[in-house]
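Removed from the display is one protein chain of the complex; every other protein chain stays in position.
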Amino acid sequence: MTPLQSTPEWVATAPAIVLALTGLALLLIDTIDPDSTNNGLLAGTATLGALAAGGIAGWFLIGGTGMESTGGAISLYGDALVVDGMSLFFTLIFTSVAAMVSVASYDYLADQRYQGEFYALVLFAATGMTLMGMSNSLATVFVSLELASLPSYALVAFLKEDRGSIEAGLKYFLIGALSSAVFAFGISLVFAVTGSLVLPEIAASLAEGTELVGVLGLGVLMIAGGFAFKTASVPFHFWAPEAYEGAPAPVSAFLSSASKAAGFVVAFRVFTVAFPLGTVTSIGGGSVDWSLLFALLAVVTMTLGNFAAATQQNVKRMLAYSSIGHAGYALIGLAAITVDGGAANGDVLGASMAHLFVYGFMNTGAFLFIAMVEKWGLGRTFEDYNGIASKAPIAAAAMTVFMFSLAGLPPFGGFFSKYALFFSAIESGFWWLAAVGAVNSALSLFYYSRVVKAMWIEEPSANLEIGSQPVGMYVAIVFAAVGTVLLLPGSQPVIETAQTVAAALF
Amino acid sequence: MIIEALIAVTFLAALVTFVLPDRYAGKAAFALSLAPVVGSLYMWQQYDASGNALLGGNIAFETDVVWLQLGQYDIHWMVGVDGISMPLVVLTTILTTLAIVSAWTPISERQSQFFGLMLLMEANLLGVFTALDFFVWFIFWEAVLLPMYFLIGVWGGPRRKYAAIKFFVYTNIASLVMFIGFVSLVFGLGDSITSLRLPEIAQALQAGQLGSFAGLSAGALASVAFIAMFIGFAVKVPVAPLHTWLPDAHVEAPTPVSVMLAGVLLKMGTYALLRFNFTMLPETARAFALPIALLAVASVIYGALLALAQQDLKRIVAYSSVSSMGYVILGLIAYTTYGVGGATFQMVAHGLISGLMFMAVGVIYNTTHTRMVGDMSGIADRMPVTAGIFVAGAFGYMGLPLMAGFAAEFFIFKGAFESTVMEAMPLFTGAAMFGIVIVAGYLLFAMQRTLFGPFRFDGDYDITEAPFHDVAPLAVLLLLTIVLGVSPDIFFTMIQDAVTPILELGGAF
Amino acid sequence: MAGILDFAPAIVLLPFLSFLIALGAGRYMPKGGALAGIGATAGSFVLSIATFFAVSGGQTYNQHIYTWATGAGDAVSLDFGLLIDPLSSMMLVIVTLVAVLVHIFSLGYMNDEGETGLPRYYAGLGLFTASMLAFVVSSNLLMAFMFFELVGLCSYLLIGFWFRQQGPPSAAKKAFLVTRFGDYFFLIGVVAVFATFGSAAFAGPEAFPVLAEEALHGEHAVNTFLGMGEQAWFTVVGLLVLGGVVGKSAQFPLHTWLPDAMEGPTPVSALIHAATMVAAGVYLVARMYGFYALTPTTLGIIALVGGFTALFAATMGVVKKEIKQVLAYSTISQYGYMMLGLGVGGYVASTFHLLTHAFFKALLFLGAGAVIIAMHHNENMWDMGGLKEKMPVTYYAFLSGSLALAGIVPFAGFWSKDEILYEALNHGLGTDGGLGTVFLIAYAMGLIAVFFTGFYTFRMVFLTFHGEPRSETARDPHGFGWNVKFPLAVLGVLAAVTGLVNMAPVEDLTGIHLTFLHDWLDGGISSLTAHHYLEVLESGVGAGLHPAGIGSIAPGLVSLALALAGAGLAYRLYNVPEPVEHTDKLGSIKTVLYNNYYQDEYQVWIATGVVQPISRALDKFDQGIVDGVVNGVSSVSLFAGGRVKRIQTGVVSNYAALLTLGLTALLLGLGLLGGWFA
Partner (left out) sequence: MVPAQYYLVLSAAVFCIGIFGLLTRRNALLFLMSVELMLNAANINLVAFSYYWGNVTGQTFGLFTMALAAAEVAVGIGIILVLYRNFDGVDVTNATTMRW
């Protein structure tokens, strides 16, 4: 069944539209009944909206919308947007994360004010991310990136009485503003060189060559910087530890999973479409070899993230750093692209996408577990986690799944995606990159297992008491856990889709 | 399908045990674990394979379906057994059941989790020994770590957390090194293979399909991959000097876990060495004969001498495992029927005997609550049966004829001595064989000081004979050891059948 | 009586059965399984006799009975087989007879003394006998090694029978460990034999001695290793196997375990010394004599070791206080003679001595056992004396044994020992080159040892039985029944008469054919006959021995005279009502002798002074360096992590600065290295 045979093309952006409308709907509900504490309705609406969008994306994906099977990518609005396999694939990530976050927030936000705004912001951010996935022009890239960022700033600083939240918001915002400025400047430079903002046209004009190689290089570097900010990669990562630590845990989950993925999808598209490696590495006597750049960033990012995470005392902050480390893994997808890579390019990029997909589940789940612990009023340090398993075995088991999956152990999705990534990296000849990744993931095993150790092995402190059993959070966490587990036996559709849609970019 | 059934049943047994109340968990786990035992014995009785699974022999109970596609390669769900894996499968199921019984006494808290994890580990181990696709195999290989981590970390001794994490991270790094080495080998084969099935890869390598990759010529690539894989597996074996996780893990782990660790987990390493390094890259292996033989001898003598210095009974047995596994390496590098066959036989034999020794130590520990040689003496006076079996097991460990250990060691020595990989192999063999003197030394000393002499015990427990369900597994193991020692052909025939193709391998490139 | 040899396996299996019975049901049986043991060994004895006659009827038996390990493809299979020829059938008789008598004696020694753990004891005896018998009938070297080891195990179990005391377990450990050290070389030898000849059979088409001989004749090639020539390699292999022999037969320098082994029950000592463990070593050399005959070097070493051990042990026997200690050293000494005999090509002579020694040594130990019963388990001879009147049967039996041991005509020991010395002299004078000299040296040592033997033997006799009782228990010794006396009587007679089977000097004197043992050992499988060995010995490829052809009377008289001299001295010194220690006359030598030439000391030193420190040092190394590196890596990474995270200062301005810095760094790095902006 192939959807949209007889429907107008703009329908292809349905996921984004649905998300946006749901956001508006939430605002509407909120205005109708401003000070309602009945967040069941809000959370439900948000979740439904997200799921609906995700459902549509999945339906399109299965139907082959925007893929070779149905006549290739659908580009709209003068090539400003494009709907293809990759955008739909990532839409799936954003929406599923958004859904999980919304469900979990039902409990997290209980007895908080401005809940309508919260959900609306989440959905608007999701919309922005979805659009990032579709952006085919630096203009839309910039706009959608801002559309994803601005709500995020507000979300991070959502707890207005909580100094941590405020500080997190501030740092996130300031670094974000700086990065977007750098990003914008980079765009302007590229425009200066190529005279166009639409990605394919940029590639076309570059193919004709230019004498402003230096300017181009600077522009490319700055654009990469903008993405590095979104993906929390070195050297634009500084906001991440604080933002993730200070923000409300569900927001941390949302940012560290979805927002990161959004950064990657747009990076993937921009660099593969606008700056084809073959073109830019042999241009006007220069070589803007961005795979080298990303190889550098990948190594530094994963190393810094993992090493910093290894010595944390605060679980949430540890996860924040680990999220930086995983950004490093995902960067391998871009780093391992080679001029004459052929199929290998698609493989490694797809593997990176698959990793982000799995990461969406396991990382969101992990942060939501922290949200639950915060809900229980336990501390954030490893000691505070001692013996949780004896009180809440199911949640602890789920958290164990997330931790080991993040560490890349079977039988969990993280194992598959990570090794698929290393596998394809080696395929592209970047065995040393895989080796660095190996060292890092071994180290990560150390600090992830500290959480497990605290929960299962350590003796619970005498006064360990957990309060309610938040239903919504349990649902979200268990869903994430089941997803994480099933993604190993069910890795086939993920990896194959990912590598197919990735191959379509080259 | 029987292999899938075997693994699935074991896995279900684990899940069932998890949800059972602690009270019944032990007994239930035992009852449930009988299913895989029966299954494996049935397999053994129905066993009809011939030749080596990787080298085009016909594989027993084979299933082979495409699971998914990773890059240009298919990943198959491919399982099956040949003469090398069949004995190890039987060993795994039997040893797990006995270990479960031996855990009834020492494990007094969170039983359902403990026994569940034991069964979970069994399921994964069965997967390791039956999987014939690299990725499937690798999943099980890594999955074994999880239950082990908890089993050591939760139920272990005072330094259990340190030991658990050390085991966990150390072996994990090893797996990653091995992974990189093997995968570069795969890509060295390029388009000459379409899947990650081990037989396909092995045969492609034999056919000389290995090309250059990542700037390495075929030969160099083979060497690099060989070294990487060897390091990766040597940690599991363990080969000195990569062994230091083992004593800690053994000492801290509860007895039944030590039994599994020494009895089966170490065999994963040697099994993998045989399957990967020595089957896939025979030429390279021969080229590296000297360093490998040196490592083997070093492990044997070094491990034995270390065991001599220990005061903790468990530590003694732990280091002696390093020593015994050194023999396996020696046998593997020999590339003779008796060498490689004996090495494989030693995997089983050492599995039984080290299991027996650890259990015996555990039974004594259950009553004395100490393992220090100095803390007791004349235990045989109060625990005659246990002591008797302990002595028997110890002599088995020393390689007493008509017990499995002797058969294995003699095969290895014979095979290694007449090996043609090196002019000096007889010297290495002779050097390694001195292990049989040292092993006698430390075991006899330990027994003289703990079991014999006037009864003395610095502790306020009253020492009485162990309950039946503690002694029964010991007796069973002892019986099996003797049966295998009197008639090694039970396994040796099928083992030889599977290893001879390895010896006939010609030039790979 | 054809087909009787098909029952040969039963000879081995019966004692094994008794082992199982005693182990399983011993505690429910009267006398703790003793009767089962007696019945079984008696059955084996009868069968052995039958076998003996069957063999004397010319039958032999070399049968494959069980494939232990089937070698796939061209790999050899490892088999168990039965080889029954004159040698083994003779040994069967010895072993089974001694075993029966020891079992019976044990009734008196153990049961009547209200021992506990009798089932364990009789099970041990049964397994001991079974393993030894299996070793005796082994058809190949591997099987021989395996049961050789089992014999070692049994000796461990029986020596350590009284495990609740301090001494026995230690002695048992030492016995096993020292012999294990020898067996280490033996095992290499076995492996080497397989690797060299592809077979380890003693007899038959693939007999490795025959293959070796043919190889030396250049009829076909065998694998040699380490680039050695065949002769050299065979020497190496022979010496390797000899290691096990030296260990088990308590030859210098691996003799130290044997005196300690006296901690075991006396009947066990009798079994160990007379018929089983210690005999096993010498028997093995005799079994594969065809191989040793090919390598002169090995023969020379065997002869030297034997001669030296004979003298060395005899001197130590002179000063011992405990009756069993004296016997222990006499055993070492006597087996030294056997080695000497084998070394100098006296195959028959040594076998002969093995036979006679089995009887008189068993007798002496059982006699000593009887004395010890009488003395309420006090073994110190200085507390004894005057037991002659109290226990005549024991006395006369013991005396017969002593005369045999001392080598006084016409008792068994004289004939055999004398023949060994004769062979040594004969071949020593005849063989030219270094080997001859070696033989002569060995002969000299053996000859001197005769004097000491006579001395310590009768010192023992006089101190024990003559003079006045020197303690209460000696005045009123503990009585005992037929089960002690019967074995003594039987063995006493045998000790007196066994020598008659091979009276070479008398033959020379009278010309009447009296060397029946020679004929006996000449029968059976051709490659295992005495004359074949002699041919090999005297052939060019072999050791190249030559008899000087001297008469056997003169040497006999010499050794007899020496023995009498020794005995006479003992008579002068100790056959007095109140004998006193004369050891002080020895001066400083005394302490040396008391300390057994510090043999134990240096071996213990090697164990505790060398090996243990090394192992401890290695342990330190392992914990400190090897493991230190591992832990070091982790702590370094964690330290690095602790540093890395410090750049996250928490001040957002610094972040902005670092961010800009990082961007600039990338700019420069890529510009310089990556060739961007070019």
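Which chain is which? They are A, B and C, in the order written, and residues in each are numbered from 1.
In this section, contacts are C-beta pairs under 8 Å (C-beta built on N, C-alpha and C of every residue); 3 or more make two chains touch, one makes a residue touch a chain.
In this text the structure is predicted, and so the values were computed from the model without any measurement.
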Chains on display which the left-out chain touches in the complete complex: A, C
Selected residue (touches chain absent from view) among A:Phe60, A:Phe89, A:Phe142 or A:Phe430: A:Phe142
Absent-chain contact - pick from A:Trp10, A:Tyr77, A:Tyr114 or A:Phe191: A:Phe191
Touch with the omitted chain, as defined above, among A:Tyr153, A:Tyr329, A:Phe361 or A:Phe412: A:Tyr153
Hidden-chain contact residue, picked from the options A:Gly66, A:Pro241, A:Gly263 or A:Gly437: A:Pro241
Positions on subunit A contacted by the hidden chain, ascending: 138-139, 142-143, 146, 150, 153-154, 157, 160-161, 163-164, 166-171, 173-174, 177-178, 180-182, 184-185, 187-189, 191-192, 195-197, 215, 241-242, 245-246, 317
Contacts of subunit C with the absent chain, listed as residue ranges: 645-646, 648-653, 656-657, 660
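Here is the rule we use: only the chains that are shown with their structure count from here on.
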Which of A-B and B-C has more C-beta contact pairs: B-C
Rounded Å distance between subunit B and subunit C, as computed from the means of their C-alpha atoms: 37
Centre distance in Å when subunit A and subunit B are each reduced to the mean of their C-alpha atoms: 42
Multi-partner residues of subunit A (at least 2 other chains): 443, 446
Residues of subunit C engaged with two or more neighbouring chains: 634
Partner subunit B, residues of subunit C touching it in the complex: 67-73, 75, 142, 145-147, 149-150, 153, 160, 163-166, 168-170, 172-173, 176-177, 180-181, 184, 187-188, 191-192, 194-195, 223, 225-227, 607, 611-612, 614-616, 618-619, 622, 626-627, 630, 634
In the complex, subunit B residues that touch subunit A: 67-72, 135, 138-140, 142-143, 145-146, 149-150, 153-154, 160-161, 164-165, 168-169, 172-173, 176-177, 179-180, 183-184, 187, 213-215
Footprint of subunit B on subunit A - complex, ascending: 343-344, 347, 351, 404, 409-411, 415, 419-420, 422-424, 426-427, 429, 431, 434-435, 438-439, 441-443, 445-446, 449, 453, 456-457, 488, 491-492, 495-496, 499
